[in-house]
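A single protein chain has been omitted from the complex, and every remaining protein chain is retained in its original position.
And then chain A:
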Amino acid sequence: MEMGEKMNKEALVVCSDKSTCIGITVWDLETGEQLLHIPTCAAAPHGLFCLRNQFIVASQSNRHGSFGGGSIFIWPLNKPQSPLRSYTLEAMGPISCTKDGLYIAGGAPSGNAYLWEVTSGRLLRTWHAHHKSLKCMVFSDDDSLLLFGCTDGIISVWSMISLVDVEDSGSSPSLLYYSSEHRSSITGLVTMSAGARSIFISSSLDGTCKVWELVSGRHLQTLVYPMSVTAIALHPLERLLFSGSVDGNIFVNVLDIGAVEDCFITTEDQAFVLKVHNESITALTFSGFHLISASEDFTFCLWDTINRVVLRRFNNRKGAVTNMVVIKQSSLFPISNHQRVTHQFQVSLLQKYPQPSNPGKGMATFLSFPASRSKPPPTHFLGNNLLDHLISARRTNTCYAANEIGEKHRRSTMGNKHDKACNGDKQAFAMSFAGYDAVPVAMQPV
């Protein structure tokens, strides 16, 4: 029973960007215990995520080797001692993965963007997306669009389908649109899953959050704050927006995107404020309905958003937390303890260079069979149907008494007239058996 509870409990993965020695720490949010520590990791903001509930992926902000490239590390959560170290051409800033964990995107300070296929590690595409450094990136809720936020305040939206197009005939531009409404660096992008109307929200140092229609790029709403907004998070029910500001306050707004269009909302008197941090908020996330906020003041807090009180305050001591990811505690258990996973999700080293497309081999893709992981489907007996077929077929044959073929049949013990007819039937039936697949069985249902 205890095991079952543990399976559903969540844990918080935090890391900093300042120094590799701080590393990654996994905390139990309920007890405040430290569950796991992974040394040597320093990820840029938006440079940490959990892949398929099985891996922690982080872009490393420090340079590797004399060539000045970057690296992305992938730790299996149940075996964190042996990370997969992929080296990239440039140092990676923000990285992100699709919800299904099949693709990873990364952005560099140069404005270049990279896109990998996780199972094969293939670098599918690299392109110059922005002039300035990429700050954050996120996939749309259905994983079909990729959004970038840049330090110069520009947001761009790209179509995954044409980005990863193997043929790349150039017929369809990958860039859907871009917008430069924000006057300063983008600090956060969140997408909403609410129904067919896909919407995303951007936050910026210019002190605003903007609500956009994802596909058309139509700007719906601007929320104006008295301070630069450094991080945003959406309540799981998607009605509340939490915006962390540069002075440590967290503003809470009710989002009303249903009807209101083209409007500005000053949030000073509409939002209420969560105050506990003294310095700039660095990251916000949710664990269940509890908000977690991290700040430059080296602390991070678990909030009860209903009563607006801090439930637990953690001190990271060594440095400010820049990245937080909530994971299931169950993913930390070693495989033996876990349910038997015969079908571990495959992750390969991310390639440094794009491969020239090889028509024979390169086009193959890994296929994971979802069915094999679930229970075998209930089996059905063949006989019920077939018996009916046999009977109905046989009956039809007795009625028609078609026995031209069966005369060569023998069997001394069954010399009577009835037997002849019978053998003929069988032959005729056998010949015509295939024709009965469409005949409705007019007998009682079995």
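In this text, contacts are C-beta pairs under 8 Å (C-beta built on N, C-alpha and C of every residue); 3 or more make two chains touch, one makes a residue touch a chain; residues count from 1.
Assume contacts and distances are computed from a predicted model.
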When you check the chain that is not on display against UniProt, which of "COMM domain-containing protein 1", "superoxide dismutase", "Pre-rRNA-processing protein RIX1 N-terminal domain-containing protein" or "Phosphatidylinositol-glycan biosynthesis class F protein" does it turn out to be?
"Pre-rRNA-processing protein RIX1 N-terminal domain-containing protein"
Touching residue (missing chain; options A:40, A:184 or A:305)
A:305
Full-complex touch with the removed chain, picking from A:159, A:204 or A:299, is A:159
Absent-chain contact - pick from A:25, A:54 or A:98:
A:98
